[in-house]
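Pasting a structure here, questions to come.
A single protein chain has been omitted from the complex, and every remaining protein chain is retained in its original position.
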Amino acid sequence: MSDEQNKAAVDQSSPLLDVQGLSVSFGNSGDGDGGRLIASDRVSMSVYAGQTLAVVGESGSGKSVSAMSVLRLIPTPPGSYDAGRIVWRGGREAVERDLLTLSEKAMRGVRGREIAMIFQEPMTSLNPVYTIGEQITEAVLLHQDVTGAEAVKIAERALRDVGIAEPVGRLKEYPHQLSGGMRQRVMIAMALACEPELLLADEPTTALDVTIQAQILELLRKLQVSRGMAMMLITHDLGVVAENADTVAVMFAGRVVEFTDVHTLFERPLHPYTRGLLGSMPVLGQKVDRLGTVDDNATIPADFPSGYTVAEHDASAAGTGAYGGEGSLLHEVEPGHWVLCTAEGEGKPTPARLSGLRGAAVKTAV
Amino acid sequence: MTTTATQLGQADGGPDGSAPDSQTPNELREQKWLAAVGQRVLGQWGGRIGLVWVVLLSVIAVFAPFLASSHPLLMTKDGVTTSPLLEHLSAADVVLLVAFFAALLLWVVGLLRPVNAAFGGGSRAWVWVGVTLGAIVVCPLVMSPPPLTVLSQYREAEAAGELERVVFTVLPFSATDRQAERPTRDKSFRPPSARHPMGTTLSGADVMSRMIHATRVALAVGVIATGLSLVIGIAVGGMMGYFSGVVDLLGMRLVEVFSAIPVLFLLIIIVATRDERNIYLMMTVIGLLSWVGYALYIRAEFLKLRQADYVQAARAVGVSVPGILFRHLLPNGVTPVLVLASFGVASAILYESTLSFLGLGLVDEPSWGGLLNEARKAGTHWGLVWFPGLAIFLTVFALNLVGDALREALDPRSVK
Partner (left out) sequence: MTTYILRRLMLMVPTLLGVLAVVFFVMAAAPGGVGGSGLDLEGAQNQDEDAKRVQRQMQRRYGTDLPAYQQFFRWMNQVSPVGFRMSAQVRAGYGDADRAEAAAALSGLALAERDRDLGAAVDLALEFAAYRDQTPGEAAGELAGVLGSASSAVSALHWVDSTLSPGDRERLLAGLTQSYANGLRNGQLAAVRELSFEAAGASRVRFDRPAVKMPDLGETLKGRSVVDRLSEALPISILLNLLTIPLIYLVAIVTGVYAARRAGGAFDLSSGVVLITLWCLPTIWVGQLMLQYLASAQQPWGQLFPTGGLHSLRAEELPFLPRWGGEDGFEAGWLLDSLWHLALPVVCLTYGGFAVASRVMRGSVLDALSADYVRTARAKGVHPRVVLWSHVFRNSLLPLITMAASILPALFAGTVIVETIFSINGMGKLAVDAAFAKDRELMMAVTLLGGILGLISELIRDVCYAIADPRVSYD
């Protein structure tokens, strides 16, 4: 890999992508600021080179918005990036760049070339009126200095890499002629054709059959290893997280509530929401009448303009807004383990203090 | 507005199988929903402006004889006071008046009583339909207006000082009163003046009077032709969507036939080959030729609804498809057709005025298109191109505004 040395130049300890306090909101133009919907609130997370960050959370918790913000794909208006930085250390220059302040032209150079993205709905994410070949070569021609024939060769190889048989014939086909799994493979091939350093995968398997899901995830894992690529995997499936992720960011109602490596998360979840989430997972061999549920249906952050609200629910146990609310921030309660909570009152929260609190948001079996 | 919509829908033969006197919860919900739609149509300024214009036109149409007539409203001759205007009212005039006042009365009753009282909106609409139909049957039998009279006799009598007292309507000319100014018998246009606010036609008829009476023609053709095409369209489209298969294939060919042949060509030819052209011919022919859009809409709606999950579910528990289609889907599918219908009224009015403009319209009866046709003759004046043209434009515009407002009001996506 030619970028090896450049990468070495970057301090290995600093992440490839560092999202710092990103806030994104939506609103109808002309409505004034009062009606704005905060989709993502002071979100921070990092992706290290060659590693996988899983962003987990329920629908509407701001996962996709955060990922799309990395590529600045949120249309403005109605969206707007209100605060924060997205520091990107990839690319040929291998210098720190804030993607939010990059020029539109420079941004187009990042998109597809340095950071690629695949989406949740393979059915609609491919343009129905162009062939697979046209859509893959479009990206190749855009980012690489190759002729049309070479681009077709690259597209062929990309299709073969994602396990599509007879790539030559497939290149001439239209999206509607392919099955859902095939389309997602095409999407991956398209994203990887330019060999990006970071792949944003926005629930890449949600719309697929369970068996296909496993295949696609396996494929992604394989490709990631073979290319040394970093990945930001957005999912709501904790099983997927456990199998694929190196680090995990748990999101709820627009905020990151817990950010740590995957082992710590499953062993020592500290935030009540995370615990609720883990408690709602069935455990093999363990018989329960009812699985735990996360009782906060704050799927639409608009209902909770200040962001996170588990605390309200949890007030009796955790005091006033210990885990969320306006004043709470991500705190590194132990090395590499960040939890959303308030730092006021009795000083800095520690794991011992936090884990001592009862997770009232979790309703375990009766 | 709510009342009007209901009345229109039912006068046009909108299928409403519910019993007139019993208020099922379903019907009540339907009415509340209609009321909500009405509120939202009224809530948009476009719909409001459009409705104001349409209502204004309707009032003008109903009261046309009282606005412009050569017959005096009151006349005292040789000590006897008579009202030639009332004597000369035709059966059609009286039917319109009865329908109008019945609607007004029932509306006021509705205002006074709560909606869910026994005498609800649905039954009131039926009462209105009954009264109107009764008037249509009875009036021609009972009434016998005097045969054609010389319209200028009153003016001449007044000029000769034979009348002790005479009260004319605001505009003392009937639409067909061609000798508006007796001294000059030569045929020529007279531009707008104090006597004729919009001038006269070549044959000396008062343009404003013709404009007023033409309102009737326009609205009648628009509403009744659209009603007819709605009935045909819903029937054909319903059959296609209901039977599908062969019937659908044949129906689609029929639709293709009627969308391939230019409607205006057929209209022109049908109208031209008939020996007498009257307003009923216009209504029928326009209605018979413009059902294609409704049929396609209803068919698509039916086919879509057949595949809907809740219909499949109903089938799974053993409800028959016809039962589902006609009990539940037809009423649901038909309501959005109202939107199409309001555009349909506009296009029927356009067809009528185009035919009249081409000289193939009504004979002798006033029509906006016919007046515009006068503008093509030599020696015409500006009034003849501006007034009827503006009237057609504003009416079409108003109906489109109403249609747009209805569409927005019916669109579930626009609910906040």
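Should a chain be cited, it is by its letter among A and B, assigned in written order, with residues numbered from 1 in that chain.
Going forward, contacts are C-beta pairs under 8 Å (C-beta built on N, C-alpha and C of every residue); 3 or more make two chains touch, one makes a residue touch a chain.
Just so it is clear, the model here is predicted, and its values are computed rather than measured.
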Sole residue of A:E138, A:E195 or A:E334 that reaches the chain not shown, by the stated touch rule: A:E138
Contacting the left-out chain in the complete assembly, out of B:I270, B:A300 or B:L410: B:I270
Which of A:V110, A:L217 or A:L277 contacts the chain that the document leaves out: A:V110
Contact set of subunit B toward the excluded chain (per top definition): 253-254, 256-266, 268-275, 346, 350, 353-354, 357-360, 369, 372, 375-376, 382, 385, 388-390, 392-393, 396-397, 400, 404
Where the missing chain touches subunit A, by residue: 29-30, 68, 71, 73, 108-113, 116-117, 119, 121, 124-131, 138-139, 142-143, 174, 176, 187, 190-191
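In this section, only the chains that are shown with their structure count from here on.
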Rounded Å distance, subunit A centre to subunit B centre (Cα mean): 60
